[in-house]
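Apart from one protein chain that is not included, each protein chain of the complex appears where it belongs.
Order as written gives the chain letters A and B; numbering starts at 1 within each chain.
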Amino acid sequence: MQFIRKYLSSAWHTLFGDPVRAFGIVSLVLLLALAVTPTKEHFSEWHGYQRNYLSLIRDRGDAVSMRRRFEPGIHQIWMPALGVVDRCTTCHVGLNEASLADEHQQPFRKHPAIPHPVEGFGCVICHGGQGAATTVSEAHFSERDGEAPILPTRYIEAGCGQCHQNEMAGTPQLNLGRTMLTRYGCVRCHSITRPDGSKLMPTDHPPSLIHIADKTSREWIYSWLKDPQAYAATTTMPNYKLSDQDASDISAYLVSSSKPQPGDTAAVDVKTASAGKAGNPAAKPAANPADGASLYGQSYCSSCHAVQNAAGNVVGGNVGPELTRIGNKVKPEWLNAWLNNPRIYDVTTPMPHYRFTPQQIATLSDYLHSKSDADYGANVQLAAATPQQIARGRRLIIDGGCAACHEINGVQTPQNFAPDLSNIGSKPLAQIAFLPGMQHTVSTYIVSKIRQPRAFGGAVKMPQFALSNAQTDALTTALLAQTARSRTIPDTLRVAATADTNYQPAGHAGKLMTELACFSCHRINGRGGDMAPDLTYEGSSVQRQWLTDFLKNPNTLRPSLIRRMPRFNLSDSDNKELTDYMLAVYQTPTVDPDTAPSATNPAQVVEQGRQLFYSKFACQSCHIVDTKTDKGYIGPTLTHVGSRLTPAWTYAWLKDPQALRPGTTEPNQKMSDDDARAVTAFLMSLKGTAGIGAKQ
Amino acid sequence: MMKRVTPRTLRSSACLALLAVVVLAGCKHPGQSTTALKPTATGAAIVETSGGHQLGSTGTELKDPLIVQVNDEQGTAVAGALVEFQSPAGVTFEPATMLTDASGQATTAVTLGSIAGRYQLAASTAGKSKPVALDIVETALGYQQRVGSILADKYCTRCHDPESSAERVSNYDNLETKPHPFTDSNTLNKMTDADLTAIIQYGGPALHRSALMPPYGKTLTLAEVRALIAYTRALADPPYQPAGTVYAHK
Partner (left out) sequence: MTTKTTRTDQLIEQVRDSRVWRSVFRSGSGNSTLHRALAIQQNVFLHLFSAKVRKRMVSFSATWYLGTLTLGTFLILVVTGILLMLYYHPSVPQAYADMKDLQFVVSSGLFLRNLHRWSAQLMVFLVFAHMFKVFYRGAYRTPREFNWVIGIVLLLITLLLSYTGYLLPWDQLAFWAITVGSNISSAVPIVGSKIHFLLLGGNQVNANALLRFYVLHCVVLPLTAIVFIAIHFWRIRKDGGLYVQQSEPRPASPVVSAPVAPLPAKEAK
């Protein structure tokens, strides 16, 4: 100890004993201290990257101009209105240099072409991360409160989704995810609010279970609850991983609480019932089974309903339920009544009222009943349920949140059954309970939750969805777009969602359209499906006689399409009602019939139109006018277009198709007025030799 | 003045130190045991069954898994051979090494990197004497190319793609003058971006070609046309080289 003291005091004396020497030593120390700062700057990370950049561009052809554009030091994109302070361009120096588009060495690659300029938006708005940082670990991976790591590339579309609530061509994953959120029942339990305050509304149609006992048996409900995907591979109902007892109790409650609905069952016609199904060996054999299949085809049931064929491919639409094993499910008497008039059982169904004859109903019913799987539900034996089990079933339904989707007697629709996901993209990492071994990011959490919800503990009620990786990624992308930043974006930058309207046509025609479920396939005035053409301006476009004939017997205009409009067996008065309504109401002010080219056209103009059609505009690449010479079948066939379309519409269409139907594939050929008039005259002369409705 | 350290204290402190070292060395992090794959057979050749030449998006998994098959000299499949997938940085395989199954195939899910372009992957297996490798090419489409592919599907491929699918029948055979498919790099690589822009915007007659190609200048914006061209260039094999200064790549 003494030795140390002696040493220290002698050192002190040597250094600071003499004041001049002390001053010198202190000055030296001060200089060294002052040199620390610039040295640290020189060896900082970002400075290293900038030096690398300079050595990278040294040997390039345009090195001189690139050097001139380069500014050393910290670069910053500052937009106070957006709260953006992004220093990413300090290291990512070549972000806007065109010649670095193929550069492999990051961080010097040019930013890939995107619709927004980097200077106008910064980087962090789309990519996440900590913009203010100038070190890689802090900028990319900071997990502090209020910061989030960079969004992985596979979810980059979530960045777009913060401002854009609409569907865009360049974000297929985001669009799919948002569609899935509304279609797979997510928003029935989780409420998701857009930044403008509107809520995401569900677009699926989970059936009401109030009269379920009229439709199906308890055994079927049991098998369904145990594994929905075993019955229908494409169903959106998730698997609740119920035990046998749970499924038995729930099915018992549903059956016991079901109230019969008068008129939703019709007696089975013994004469045409098929042998074997009803266990009636004395019944006459059914009519030719092929009739059922052909009626099914003619009615175009597959436009909405899917069926899994022998090869395992699912063919058909997804508006209605999958019918692969419909014979296992529904009672024959229910099916008959349903095909007769679906709205008795379910007023809100999107299924149209087909006006089948009793013979047709019997044929179709037979055919559908043949669609069954002998193995499905074969070993299900349920003992009669006790009142305790029924009560337990009701409790399970309440705890499981079934009533969030399905209307069930005696159970109220729960509110806020699951956490609100409006801000899930900005969920603080400290508030997430990660499983061991999980990467600590919000995206990993969401993906794991969707894939294996029950892995997060027994208290989680979320069921197991059968989704592919692509679907899970799409959902994650859509959810990651729900961030706190999306709520603080200035209104000028926001793009609102194009929401469906709730347009309902008035009067008797309106009732007809509801009965025929036109909106399941057609879009009118912003409401409806996208399977069939938009009819908003149908009144301006078609001629009366054609429309009447078409509604009586829909034929195809586009030969290469699989899905077609079914035939509804409309009465003449119904037909007239609809035609009058459409022609009167569904007009566009931009097409004025009075300004159309004159009805009678000199043969010269028609011939000129023909020449233009074939040689200048080469419309035959997509349209068929003469079946002998033309083969293009991208657009509708025009053999009878003179009887179908109105001249005014045709002229307006040729001048600018996108104005009348946005997003159509018909190119705008910038036709002059004379050319358009000539081609219109030519088209209007095509009234066809045979009657309309000639099949291809 | 140094304190005298007695032999007893020295011994006890040494024992403690030894104990500490042994205990710390014995501690193993749980779950770190790796089981190496043991191949039971070796093949002579490796071929691609499916999943090559796909177009994917940057940073996302390819739609179809990559399946390769290991065969022996006679061409019969070999089960239990070790297959290893290699790639440039950014690409991940799930899994990267595996043994071939009973039908001699190895399946892996490929996730491409975040840079758009062509990725050269390799699948290798230990042959009889030296490793046998197979080159596989996958393409990742960036944002602009993705927009281009969506536009192409909507406006172009009905005529330009000879292949039909169940949902969409090709119009290719119905045209008197057949259009060049976008994979026809011999023709397309000789056309500059300006050429392609002209023919898209003004139709076939802009380059003295058939008027069956309509003009899309008023239907598509310039950005969309550029996206289409970017997509077309992404499909080109061999890759498109624009005229001008060529920089030597390391």
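Please note the rule applied: a contact is a pair of C-beta atoms (placed from the backbone, for glycine too) under 8 Å apart; a residue touches a chain by one contact, two chains touch by 3 or more.
On a predicted model such as this, the values are computed, not experimentally measured, just so you know.
Student: The complex has one chain that is not drawn here; which of the drawn chains does it touch?
Tutor: Spelled out, the missing chain touches these shown chains: A.
Student: Taking the entire complex into account, which one of A:71, A:145 or A:530 touches the absent chain?
Tutor: A:145
Student: Which one touches the absent chain: A:135, A:288 or A:348?
Tutor: Result: among the candidates, A:135 touches the missing chain.
Student: From the listed residues A:85, A:293, A:391 or A:531, report the one that touches the chain absent from this view.
Tutor: Reading the full complex, the residue touching the unseen chain is A:85.
Student: On chain A, what residues meet the omitted chain?
Tutor: Residues 36-38, 40-41, 74, 83, 85, 87, 130, 132-135, 138, 144-146 of chain A touch the chain absent from view.
The working rule: only the chains that are shown with their structure count from here on.
Student: Express in whole angstrom the distance between the two chain centres, defined as the mean CA positions of chain A and chain B.
Tutor: Chain A and chain B have C-alpha centres separated by 27 Å.
Student: Please give the residue numbers of chain A that touch chain B in the complex, ascending.
Tutor: Against chain B, the touching part of chain A is residues 60-62, 99, 102, 104, 106, 109, 112-115, 152-154, 156, 169-170, 172-173, 469-470, 473, 560, 562, 615-618, 620-622, 630-634, 657-658, 665-670.
Student: Would you mind writing out the residues of chain B in touch with chain A in their complex?
Tutor: Per the stated touch rule, the residues are 57-61, 63, 109, 111, 113-117, 142-144, 146-147, 150-151, 154-155, 158-159, 166-169, 171, 173-175, 203-204, 210-219, 223, 226-227, 230, 245, 247, 249.
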